[in-house]
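In this view, the complex is presented without one of its protein chains, the others remaining in place.
Let's look at chain A:
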């Protein structure tokens, strides 16, 4: 009848030392459409894949502005994501009210993680089924964090969550070492390339992704569709050019190789 006798309650341990309900919540993050983030020393870019539930509906919002200096991208249960966004916004505004200065990103992330952790230790609660990429800028520079339903949080140079995010992670892992010195335009291009990896052959257009940026002298904002489409187009032109050159070289090689065969 049950798949697992230790997964009916968040607070029940399995003999192997696991909390299945918490792991299921983390699974919910993997089911959501992908969100990726990457940062340089001065800027952070977030990008998400927008999946509409049906042909007849629009997609749900996956990128939220918390304050001028912080924004999040979510993957998983959007409803949970919105609740947490409201919490984060109120934390930011309360700090701004009392100190007239922006809340450090690391502190916001700890507040969020503490909130998530409580849900893993109360029998009458359930963990949040959403993962958040928190992008922000403060006195100590640009930051990118990942907040997990388990109450864990990690700081990253670049990260991807959601469905097929492994492909984006692989792409980012190959390139992250150069990110720290990237200008924002390059970050945006790599964000789009990483998103493209998660699409697995589906065509990347500005209609199926959201890209947002925050950085020095630039408050958090979603970049408009037109600009994104221009970037995508310019990337495609470059790829086609590169592909053409590749085939031409191959042709050259074959003509060179032919005499050798004789």
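What we mean here is this: contacts are C-beta pairs under 8 Å (C-beta built on N, C-alpha and C of every residue); 3 or more make two chains touch, one makes a residue touch a chain; residues count from 1.
The rule is simple: contacts and distances are computed from a predicted model.
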Which listed name, "PPM-type phosphatase domain-containing protein", "Putative ATP-dependent RNA helicase ste13", "Proteasome subunit beta type-4" or "Exosome complex component RRP45", is the one UniProt assigns to the chain that has been left out?
"Proteasome subunit beta type-4"
Hey, which of A:14, A:31, A:101 or A:205 is the one touching the hidden chain?
A:101
Of A:23, A:68 or A:138, the one touching the omitted chain in the full complex
A:138
Please output the residues of chain A touching the missing chain, sorted low to high.
97-101, 104, 106-107, 110, 138-140
